[in-house]
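With one protein chain removed, the remaining protein chains of the complex are shown where they sit.
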Amino acid sequence: MHRERFYTLSASCPDRVGIVARVSGFFAGHGGWILETSLHAEPPADPAGSGESVGRYFMRIEIKADSLPFHLAELRERFRPLAEELEMDWKITDSAVKKRVVLLVSKQEHCLYDLLARWKSKELDIEIPCVISNHDTFRGFVEWHGIPFHHVPVAPDNKTGAYAEVQRIFEEVRGDTMVLARYMQILSPGLCAAYPGRIINIHHSFLPSFVGARPYHQAWAKGVKLIGATCHYVTADLDQGPIIEQDVIRIDHSDAVEDMVRYGKDIEKTVLARGLRYHLEDRVLVHGNKTIVFR
Amino acid sequence: MHRERFYTLSASCPDRVGIVARVSGFFAGHGGWILETSLHAEPPADPAGSGESVGRYFMRIEIKADSLPFHLAELRERFRPLAEELEMDWKITDSAVKKRVVLLVSKQEHCLYDLLARWKSKELDIEIPCVISNHDTFRGFVEWHGIPFHHVPVAPDNKTGAYAEVQRIFEEVRGDTMVLARYMQILSPGLCAAYPGRIINIHHSFLPSFVGARPYHQAWAKGVKLIGATCHYVTADLDQGPIIEQDVIRIDHSDAVEDMVRYGKDIEKTVLARGLRYHLEDRVLVHGNKTIVFR
Amino acid sequence: MHRERFYTLSASCPDRVGIVARVSGFFAGHGGWILETSLHAEPPADPAGSGESVGRYFMRIEIKADSLPFHLAELRERFRPLAEELEMDWKITDSAVKKRVVLLVSKQEHCLYDLLARWKSKELDIEIPCVISNHDTFRGFVEWHGIPFHHVPVAPDNKTGAYAEVQRIFEEVRGDTMVLARYMQILSPGLCAAYPGRIINIHHSFLPSFVGARPYHQAWAKGVKLIGATCHYVTADLDQGPIIEQDVIRIDHSDAVEDMVRYGKDIEKTVLARGLRYHLEDRVLVHGNKTIVFR
Partner (left out) sequence: MHRERFYTLSASCPDRVGIVARVSGFFAGHGGWILETSLHAEPPADPAGSGESVGRYFMRIEIKADSLPFHLAELRERFRPLAEELEMDWKITDSAVKKRVVLLVSKQEHCLYDLLARWKSKELDIEIPCVISNHDTFRGFVEWHGIPFHHVPVAPDNKTGAYAEVQRIFEEVRGDTMVLARYMQILSPGLCAAYPGRIINIHHSFLPSFVGARPYHQAWAKGVKLIGATCHYVTADLDQGPIIEQDVIRIDHSDAVEDMVRYGKDIEKTVLARGLRYHLEDRVLVHGNKTIVFR
């Protein structure tokens, strides 16, 4: 919610002495005003074993843009040598450049209305270049908001063509992030692989419980006392991608599956919106099949 | 979420032996199939003292409509003698008759979008005869949904006229319930008094903390670790009416007031929607300044 | 928390018209003052199919003991014909008869201290005729409370003997309920089968996720954002018995397994205590592999 323009460095590298000193020293050396710093040292997975022996260091730093004497391109150029020395995976983004988020929906309202309300109020300060759906249901609603709508039916015998079309549109509008806002189709492995860490799904269970179809029916049959929702990156492995955010809500014996569906919608949309925001603000760093989320 | 038509008896009466037997006996005697029963005995406030010496009994019973050999009007007629004998406050409603809910909004999107999504998906199975606002902001959005929109400005020097107009519209559309969905005006005492138990507000704090204006600023200044929202019936006493539903969300020192506002919206809309649903399903019985909520 | 003596009827029967009328009529006919009533109609599992076509009705009713003109034995005798006519599974318990709860523990303090504090303060108004452990660790602590302590080692080559001894002690002290308060052994199928619905376990995960050993390690590896605990009845099927109560707590990437263990203890003891209380107050009715919990 910073009003001023800022840059965000998000990075990870092998852990060693002096990383923070080097990185913060770099910014201080140029007079950079740091607005927010988040750091995390992940210990080696198996310190005692013969395997991985070095931990990994994660960081996210926001720097006020006008405190630096140069612009983004030069910042990146000047930071590069240090990043290479530290063997970093890194990127620096600019708060003035809005992310381009493509929504995929089916026939359920709740996540779509919720995300558009956040977009309209600028709580989510993003571009939505288009909405894609396998149904034509929300064309009018989306277009009323001035957002292009693409109906891409997914027929059982033409899934390949459908996902090619989704990808074509996503490329055409130069999408940064694809959000499956209760999109009731399973993306092709190829599409998943094309955008690692850029496709976000909301699954209507507290994963890893109740993978796949009809999770509320599964939850009802099991008799759990809380139901949940999980926002995660999509990988080719169904409902197994890195988890970004989760939450639960209490139910009891008097709740039928329909009640659970209704309660669940409230957490689905909240969890999706939170997870998406973390992602858009570059607060999520993927580490294997897990995430570091600098909330 | 019952698919079949049903009647709902909601009632309270002085506590005594045999209430449930008499009431359930009445329905059983006519072959009435009971779908759901909720009962609560509230003890006398001061059992030891010289004051109130009898508790009060509350009930809510859903009966399958086609299990009874007569229609609603006759059901009410036949139930009346028993209700009078038991000195009941009571009503019987019909699931086939949709409640008419008038929304009052100002310039914030979140509750309006949320309620309209629930209405559109029939999660809230209600009529929305119109939306009233002190701003013209949402005219297009509301009208796109096919719902009439009334812009009733509330000028400091003409509040009386404005509230008279709100009341006139509410009467004209035969409203059952008025929902202040982040309506940023304080209703006149007269309007509050005209519809006891029928005007629902969402207040953006965990009452009784932070009554009145700018509760998130108050919460920030106090340094609380959770912020909340409260859905309550409106009375002439600002933010003091019977509480229907509340919830909270965790914050920390890194959250500025703007972050709290953003987090708060998520609980505001959820708490309002829950409280409103309880009200519309006749699950809320008012007892003095408190509520019994048969969830 | 009633101070006066009361009887609790807990029962289930095939659903039909008039159950509540018949049962409440029975009590009203004898002047019985009902303190609390909880009712639940479970619809048939497969109403459309050729299978189960009748739902099941569950109830729990508390009646003030001295409002009835006879004692418990006679109450049971008089109620029996109605119970048989309605094909009930039923029991009536007496608040004046304390349940006898045997605790099984290993080497972790948290659940043991927690339960003994509740017992000492009479929040749990029970008898603890003894504590059984596969270690001698807590002998002094337990005996200081005036409770007999039995050390029953469970050697890999003598599990049968160990569980026979546990069962012998449980029978000898006339135990009603066995509580596995972080007892780190898997009971034999025979012992599980001997006391259906009478052995309560706390599992340190949000079941059905992370069954079996080291659930916090499993949760860490999966990268979930909440961890949980589950209180359930023990059956021969490991960690699969009917769930009584669950809860979760938020964690994040900075929490190592050791932190999760520490956070987890807080929900383990709370969830166990809540589930145990529901059980002891006859609030839990088992229905297949699920529970109705009249909280």
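Letters are used for the chains, namely A, B and C, taken in the order the chains are written, and counting of residues starts over at 1 for each.
Just so we're on the same page, a residue touches a chain if its C-beta (ideal position, glycine included) is under 8 Å from a C-beta of that chain, and two chains touch if they have at least 3 such contacts.
What you see is a predicted model; the values in this text were computed from it and never measured.
Summary of contacts with the chain left out: across B:Pro43, B:Pro69 or B:Gly212, the touching residue is B:Pro43. When the omitted chain is restored, the residue from A:Thr37, A:Ser121, A:Thr137 or A:Ser254 that touches it is A:Thr37.
The chain not shown here touches chain B at positions 40, 42-43, 206-210, 222-226, 228, 242-248, 252-254, 256, 289-293, 295.
Residue positions on chain C in contact with the hidden chain: 1, 36, 108-110, 112-114, 116-118, 120-121, 123, 140-141, 144, 254, 256, 258-259, 262, 265-266, 270, 273, in rising order.
Seen from chain A, the chain kept out of the figure touches residues 17-18, 20-22, 24-25, 27-29, 31-39, 41, 67, 250.
By definition in this document, only the chains that are shown with their structure count from here on.
Chain A and chain C have Cα centroids separated by 41 Å.
With each centre defined as the average position of its C-alpha atoms, the distance from chain B to chain C rounds to 36 Å. Among the residues of chain A, those in touch with two or more other chains are 254, 256.
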